[in-house]
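The complex is shown incomplete by one protein chain, all other protein chains being positioned as in the whole.
Right, subunit A next:
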């Protein structure tokens, strides 16, 4: 079982949090902070496994994480999951994001948290891995957005236009924040087909 999936940036700002067990909002924030504290002090070239934090699950659980550019992707899992399998899963997740957002960067995650959630939902459901095939995941995600567009139809057009204008007006939106694309550096792991 996957207990939680967290994405936060190099400063510990949460970009996505998905808990598959219920915690209060305060505890969730504490878990995010604790996890960030544990993960961020580790060097780049050490292993990606951490024996769990105190708050989430204790000794049975492991934190498995990957660090891409400015973001940490952390999965908290119990002993029934394969460590290397989860690492691959994170990779699949990021590659899918990359495909859906076209060169994903932190800003995409910041402004489209709901989209990221929807993609994640096609991959992990209720703490269990639903799909590991990248093309299948992105097909479903595309089908969803197609449905959305067809529903919005003519009524959605003005809103879209306005938001496009809003985006144009804002100087901070694009590249002046120096966030590079998420570079995907994969250590030599043969991943799943």
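Assume a residue touches a chain if its C-beta (ideal position, glycine included) is under 8 Å from a C-beta of that chain, and two chains touch if they have at least 3 such contacts; residues count from 1.
By our rule, contacts and distances are computed from a predicted model.
Of "Myotubularin", "Pyrroline-5-carboxylate reductase", "Cytochrome c oxidase subunit 7A2, mitochondrial" or "AP-3 complex subunit delta-1", only "AP-3 complex subunit delta-1" is the UniProt protein name of the chain excluded from the display.
Taking the complete complex into account, residues 1, 14, 16-18, 20, 22, 24-26, 28-29, 43, 45-51, 80, 82-85, 87-88, 110-111, 113-114, 117-118, 121, 125-133, 136, 140, 143-144, 147-148, 151-152, 154-156, 158-159, 162-163, 166-167, 170, 172-173, 187-193 of subunit A touch the chain not shown.
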